[in-house]
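Every protein chain of the complex appears in place save one, which is left out.
Which chain is which? They are A and B, in the order written, and residues in each are numbered from 1.
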Amino acid sequence: MIVFLALTFSGIALGAIYFLAASGLSLIYGLMDILNFAHGLFMTLGAYAAWDVASHLPASWGTPLLFTIAVFASVVGGALSAGLTEVFIIRPLYGRPISQILVTIGLDLAVVGLLLGGFGSNSLSVPVPLWLIEASHLGGLNLPNSDFVALIAGVVVLVSLEWFLRKTRYGITIRAGVENRDMVSALGINVGRAFTLVFVIGGAMAGLAGLLYAVVFSGDLISPTQGDSLLIFAFIVVVIGGLGSIRGSAVAALAVGLVQDYTNFYLGSHPGMAEIGNLSVVLLLALVLEWRPRGLFGSTL
Amino acid sequence: MRSVSRRALAVAFGVVVLFALIPLVGLHLPWVLPSTVNVVNSTGTLEVLALCFIFAGVALGYDVIFGFTGLLSLGPVMYFATGVYVFDITLTHWGWPLVPALAATFVVSLVLAVVLGAIALRVSGIAFTMVTLAFAQAFYYLIEDNPHGLTGGDTGLALYSTRLPGFLSGAVSNTRNLYWIALGFLVVSYAVVWLVTESATGHVFVAIRENERRLEVLGIHPFRYKLAAYTLSSLVATGGGVAYILLIGTAVPSAVASTTVTLSILIMVVLGGAGTRWGAVTGAVLYVYLQQYLLKVAAEPSFASLPSFLRVPLSQPQFLLGAIFVLFVIFVPGGIAGVVTRRRLRFASRRFDAASAPTGTLSMEDQ
Partner (left out) sequence: MTNALDVSDLHVTIAGSHVLQGVSISVPVGGVTALLGRNGVGKTTTLRALLGLIPSTGAITVMGTDVHGWMTHRIVRLGVGYVPEDRDVFAGLTVEENLRLAEQTAEPRYDDVYSIFPELRDRSRQRAGTLSGGQQQMVSIARALLNGWPLLLVDEPSKGLAPRLVSELADALERVAQLATVLLVEQNLAVVKRLAQRIVVLDHGEVVHTGDASELDDPDLAKRFLGVTGVK
């Protein structure tokens, strides 16, 4: 039972990171019909921005402060790279949806290639405070502190995103645009600005996801290709949740995180089943699509 | 333009014969060939050219589903990997003779394509793309898992079989034979794709790309045709996989089963021009050639003396190819074939002063 609870907790933490990665992807698809293959790149660039800033500041500032700055850097790095991508790469291709998908694929390859050339394929280490590596004792359970951080980040982002989408004019514009882009511009609103905005927001969340994934699941190490492997799961979460739906992404992210964690632990130790966690996630996708081809939450926000 | 001029056939035949003769020519060509030895029929050069042919065939097959039928599948690598691994496993582990192994490989691929294709085609648009990507990814995990020690997992599986005819074994002296096999694979793929895309079925593929709903109104079920296109392109990819494992001799998941391979194939087709046969072939040959050539350039001793802001990006074929691809998508819609078609149209309209505006199918989204 204790094992099961601990597994559930780490599955939720994994789900929180998937949510950060997937919700921006879902918004971008919902508003612009773009399957953004560069989203994994935004995650990677967020993590590298965090590493770059943290490793160039004086170590005497102490890891807690450095890590806080690194978190900000990941958000800014992700947002900036996504915003520039939208303005310079995506915008010239409005009205050519397939080209927009293709161009994000090319961008991802090119920049990951550049990172491989610049930093090598070896992983780099992000400085983190000691308590982040430790675990907390909670009712007989040993829960990693980093999982708490992921969980809190996921909840904070979910709540603020919901608030933004419901209460602000920009948020309402995005929700309306997901339903009917043409009608939004027929009300006199510049939809192009909303496009840039969803990229910036999505990129910010992706950058944070990139850093947290490194901290929580790969021992504070970042590598040029980490975003690409995370991207596949983000895609699966988006499709299961329903393209364009934030709540759908949240529910699907939890489901995927838990399924992956449970199957990995209970079945993954058998010979020849090391990848069962990943496989079961794909199976989950196939099942959901057979049952509901539009995903769990259809196409409304 | 159904009829093929005798001249075009003669040119095609000539080109094939020319390439078929290359292993017999010991010409020295510095700075043209991507291998380190600058002789046309050196093992390295033949291997690179054979790789060009193999991916040209696979890209051609992929063009049937993506370029002609307009379905963005991200699963071709699954069928390429099927060709590589089923053929490898039946020969290496089970010691089957060549012909049964070959037959088993294509049967497995056919069954996989029909079953998984039928499931994936239940959804359309982006969801189809995602499902094909997820299936391919699952297949990759399966191979990584090394079930019953069959695939070798991350370490890979070398092709080793005493039942394999001597002229096909991976020995260096056989590179010439394997080169011819790769060329043969390309020629057969081209012929099959040509026959299908020029047939009535092929015209339905294009009609699906242009306007699927109109077909339904006409009482044609697009599903069957989409599945046919999917299956054909899968079988061609499997053939490519077989030729690949014969040539390279080792199957490693990251090289033959990962999504990167799918994306490379997609890039080849888009660079050359989706929806055209020779465009896909040109794109693939160019892509593989550039990839190998850039590696050669980066290995030059003088390369290390470049300032790092030049050396770092130039040492990464992935960066250069990705950047070229981005520029192509933005500035050269329709790829290389698109440029040529536009040139030709402009030339033709000048010559005949044709009044009708050229409305070719250069880009599949300008509907």
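In this text, a contact is a pair of C-beta atoms (placed from the backbone, for glycine too) under 8 Å apart; a residue touches a chain by one contact, two chains touch by 3 or more.
Since we're looking at a predicted model, the values are computed, not measured.
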Chain not shown: contacting residue from B:Thr155, B:Asn211, B:Ser254 or B:Ser308: B:Asn211
Residue among A:Asp33, A:Asp52, A:Glu162 or A:Glu179 touching the omitted chain: A:Glu179
Hidden partner chain, touching residue among A:Ala22, A:Leu115, A:Val191 or A:Ala214: A:Val191
Among A:His137, A:Arg169 or A:His270, residue touching the chain not depicted: A:Arg169
Interface with the undisplayed chain - residues on chain A: 169, 172-173, 175-176, 179-180, 182-192, 300-301
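Criterion: only the chains that are shown with their structure count from here on.
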Centre distance in Å when chain A and chain B are each reduced to the mean of their C-alpha atoms: 32
Chain B-touching residues of chain A, taken from the complex the two chains share: 29, 33, 35, 89, 92-93, 96-99, 101-103, 105-114, 116-118, 228, 232, 235-236, 238-239, 243, 272-276, 278-279, 282-283, 285-286, 289-290, 293-294
Residue ranges of chain B touching chain A (in the complex, touch as defined): 72, 119, 122-123, 126-127, 129-131, 133-135, 137-138, 141-142, 144-149, 259, 263, 266-267, 270, 312-313, 315-323, 325-326, 329-330, 333, 363-366
